[in-house]
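So that we are looking at the same thing, I have put the structure below in structure tokens.
The complex is shown incomplete by one protein chain, all other protein chains being positioned as in the whole.
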Amino acid sequence: MEFDWSVEDAAYRKEFVDFLGEILPENWDEISKHGPGSDLQAEFSKKFCGKMADKGWLTQHWPAEYGGKDAGAWRHAVVGEECWAIGEPRGSQYMNVNWVGPAVMQYGTDEQKKLHLPAIASGNIFWCQGFSEPEAGSDLVSLRTLAIPDGDDYVINGTKIWTSYVQHANYCFLLARTDPDSKRHTGISVFLVPMETPGIEVREIPSVVGARYFHEVFFTDVRVPKGCMLGEVNAGWEVVNFALQYERVGAARYARAALTLDHLAKVAKETGLMDDPIVVDKLAQARCICEAARMLTYRVIDTRAKDAKPTTDTQLARIAGTRTDRAIGELAVEILGPDALEYGSFADANFRLAMTAGVAVGATEVQLNLVARRFLELPKK
Amino acid sequence: MEFDWSVEDAAYRKEFVDFLGEILPENWDEISKHGPGSDLQAEFSKKFCGKMADKGWLTQHWPAEYGGKDAGAWRHAVVGEECWAIGEPRGSQYMNVNWVGPAVMQYGTDEQKKLHLPAIASGNIFWCQGFSEPEAGSDLVSLRTLAIPDGDDYVINGTKIWTSYVQHANYCFLLARTDPDSKRHTGISVFLVPMETPGIEVREIPSVVGARYFHEVFFTDVRVPKGCMLGEVNAGWEVVNFALQYERVGAARYARAALTLDHLAKVAKETGLMDDPIVVDKLAQARCICEAARMLTYRVIDTRAKDAKPTTDTQLARIAGTRTDRAIGELAVEILGPDALEYGSFADANFRLAMTAGVAVGATEVQLNLVARRFLELPKK
Amino acid sequence: MSLDLTFSDEQAGILDAIRKFTKERCPGETVRELAGKFPTELWAELAELGVLPIATEDGGGGALEVVAAMEALGAAVFPGPLAETFLATQILEGDELQEVGAGESIVSLSAAPRGDALSLVPWPEQAKVSLQIDGTNIYRCKTVGSPEMVTSLGGDPYGRVKLERTGEVKNAARGLALFDIAVSAYMAAAGDDLVEVTAEHARTRKQFGRTLGEFQAVAHPLAESSIALSASRTLARAAACAFDEGRDDANGLAAGARLSARKSALFTVYASHQIFGAMGITLEGPVYHVSRRIRQLSSAGASVAVAHEEALALFGINAVSA
Partner (left out) sequence: MSLDLTFSDEQAGILDAIRKFTKERCPGETVRELAGKFPTELWAELAELGVLPIATEDGGGGALEVVAAMEALGAAVFPGPLAETFLATQILEGDELQEVGAGESIVSLSAAPRGDALSLVPWPEQAKVSLQIDGTNIYRCKTVGSPEMVTSLGGDPYGRVKLERTGEVKNAARGLALFDIAVSAYMAAAGDDLVEVTAEHARTRKQFGRTLGEFQAVAHPLAESSIALSASRTLARAAACAFDEGRDDANGLAAGARLSARKSALFTVYASHQIFGAMGITLEGPVYHVSRRIRQLSSAGASVAVAHEEALALFGINAVSA
């Protein structure tokens, strides 16, 4: 057992942090405040990812055969931690490199690989995901969007909701039912849909999470070639589960939380609040919650680094991340006092993050069910 | 709206507290530590209830026609608060006056009333309740104990578990299935069974709550006259629900919690801990939780004082009481420090109370289900 | 008869009248639309109803009437400096009091900033009376320079500005107690509104082939919320009784009520958002305008540390039961 970064990874972290220092504009905090869906941040993240690609860093964790450097799961974690901590300058492209790419490697045809992998690796392209539907919520498998074969094409009709990053997306990783008579997780397929295809309309749903974060996406007789399907027909559930394994720990929430705690500790020291044992107490407790989440995430990375079969650790890490966001959101409000009343302030942003933490990527309840069933082997209703 | 005790009730409280001061022996804390199931406390509580009966206090909240004084729900609450706060010197007789008597008044025959009500009012008699069964837990309605009619008698066979106060009980308020083919809450009847009836055997289950607190009670061909049935045949579920309305707020847990908090605050002051803002914080928070539980209980009493229909307030009060015990158990351990490591110490006793708080009288989960269904009108599975 | 936890007919009448008023004039859409603005018309109408000065001699009521009003106003998430105004009616006199009671003078209450920082002040453009809380003291202030406007998370316009103290206020304790009582009643009622809206969603929404409310993970947090809120509401009423009777434990009870309401309402916010998921965090959705208000009020008034100290005075509450 080892609990320290290798010399190489530590050196790389330094290099990467220096790179961030150079490339991030002075007003980065101001930009990132608007969220990764905003025009401002999208514009910057394209430039940023381009630079990362130039250095061969954007997809360094990918296998060499797909243009990566086989840099391994820990190296990828370094990038994830540093990026997420400061508000994800890669924008939505973290999805591309975390799970869209790997899913294409695993299930894609040669043609799909040739089309998508270099594009992702170039840092020049945006993806969005078309999973949730108005009538489905966390219950992905009750989706109703239909893709019906017609000649060499599929014709897609349906509505997706809560979709992020749509505005700038080139492609949508879309789930649709290819067997209209199927139920639950059978009869679903994955499509890699170019967003410029006619028939796709987008409506923004204004939300508290930032500009252009949520959208409804309407698919009306959207016609895509059969070659847009990823994986076998009706085998989409397997593909999406593969992808979600990577998505669920994709966000190094603990890293952002740790940075927030550092900031709070700094404020507490400056304002004399560190003399208050209650504040010391709460900072320490929050830190423990944060480090606990880090440990669980590291376990997932450890498993991945060893190419072992994924375990329920993925769910554990995800839930712990949620708890961390909540604890720190509350703490920020307490330590920052009246300043927390400002919309978009540091404390407020953390509070809103906390409010939404349990919601993204499968509600916490669903994750708890999975832990109960798979890990504790409790019966299903 | 009024939030103060009437002059009469306040005066009565003083009189009652003075009475407690006189009658409780020096070593009362030592006695009460062993719990109401112990020989020591049972012996004392018989004497104590006798004295209360002499003053006409034991059943003063009963209607005059049954030997009470129509003293009302608030007067009864005064007695309940003061008794529970110091460890219930009435012992198991609090059950008699809280709900066994009222159930007999509501559902009893003239003969049953004549037999049981004066006996209870005399303070000379103990009851135990035969509800839970080894295979049933909180799920009362899956009980299996059978009572089969045979001539003028019923013959009872089955096992009850977790029964308290059995050792000294004269009667058992017993639930048994009178229709062997019935399911769930139908086909159940209530029997008032003299404990001296042949065929009843008792085994103590040693527990952390105190001596002789839990027992298994085995009924083997126990023959009781049909006149022992309370209420109609197969209508026992109505009777027991009536009784539980009174049982569920019977224990003024907040009163004991308030006393514990007073004690903790005293210790904190003496040891200089009050200078620690964390302690002030936690004491204040615990106090708020405790007062919240008191409010919910007062709402139940208010409803009862006005002879209004019982509401889900009963469940709310019960759950809040549980939360109070837990918060205070934790706090006691923290404030009393190393002393909390002694078994049976003040802090330890509170911790054990906390551990068991959610268990008694229908697990918290069941109560939450009831609130969700009856009050929030959420659907049942 | 000892305690009586039901409103008098008159108090119930206030509750009903304001409920009728808010139902007609202040539905959810209105609250959402008013974000960022002072609710000029609604405020005038509320003043017309005689609600604002209700806890003064002329108003003919006391804290219980304030609670009755705030239970109705909180359920509607009614905007504006409500608790602040009730506070002001306890510490102002003469014409100033008249104007505040008539809704013509707006009250702004802010917390003392740390060190030399600017104050974050609500309604900087509307307020005629500017008050600052520091510990358990209240100071009258005047604004120096013009405020830099920011959006508050509750949606109300706030400004960062330098406040200069012009004098300390007498009766601060009584003002703060009424503030605590008023804000508790409001938060508990707004929390109840969240529970009701969320329960309705849970009763109808299907997920995983079942109605959402069937899941204990949904039903139990909602049940816990309603238990906690119910206790907080009763505590606010109890504190109001103590306030009206001028009892010693009024301040402790008021602080306890606020701590309790704050905790229950925030618990409810989390529970509701967890159940509503993404829908909850849309600006047009059914709950965000409620939860943002709760979140803002949870930071209002004297600091939580002060409230804890006050609530410790509750150790005198056994006076109630002795």
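When the chains are written out, they are named A, B and C in that same order, and each has its own residue count from 1.
The definition used in the following text is that a contact is a pair of C-beta atoms (placed from the backbone, for glycine too) under 8 Å apart; a residue touches a chain by one contact, two chains touch by 3 or more.
What you see is a predicted model; the values in this text were computed from it and never measured.
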Omitted chain's touching partners, listed by label: A, B, C
Options B:E82, B:E247, B:D302 or B:D348, residue touching the unrepresented chain: B:D348
In chain A, positions touching the absent partner: 1-6, 9-10, 13-14, 17, 72, 74-75, 77-78, 81, 255, 258, 261-262, 265, 277, 280-281, 283-285, 287-288, 291-293, 295-296, 298-299, 301-302, 305-306, 313, 316, 319-320, 365, 368-369, 371-373, 375-381
Residues belonging to chain C that touch the chain removed from view: 215-217, 220
Residue ranges of chain B at the interface with the undisplayed chain: 132, 135-139, 142, 161-162, 205-209, 214, 271, 278, 326, 333-334, 337-345, 348, 351-352, 355-356, 358-359, 363-365, 368
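Quick note on the criterion: only the chains that are shown with their structure count from here on.
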Maximum inter-chain contact count - chain pair: B-C
Identifier of the chain whose CA centre is least distant from the whole-structure CA centre: C
Whole-Å separation of chain centres (CA-atom averages), chain B against chain C: 38
Computed distance of Cα centres, chain B from chain A, in Å: 52
Shared-contact residues (touching 2 or more other chains) in chain A: 278
Where chain C touches two or more other chains at once, by residue number: 218, 305
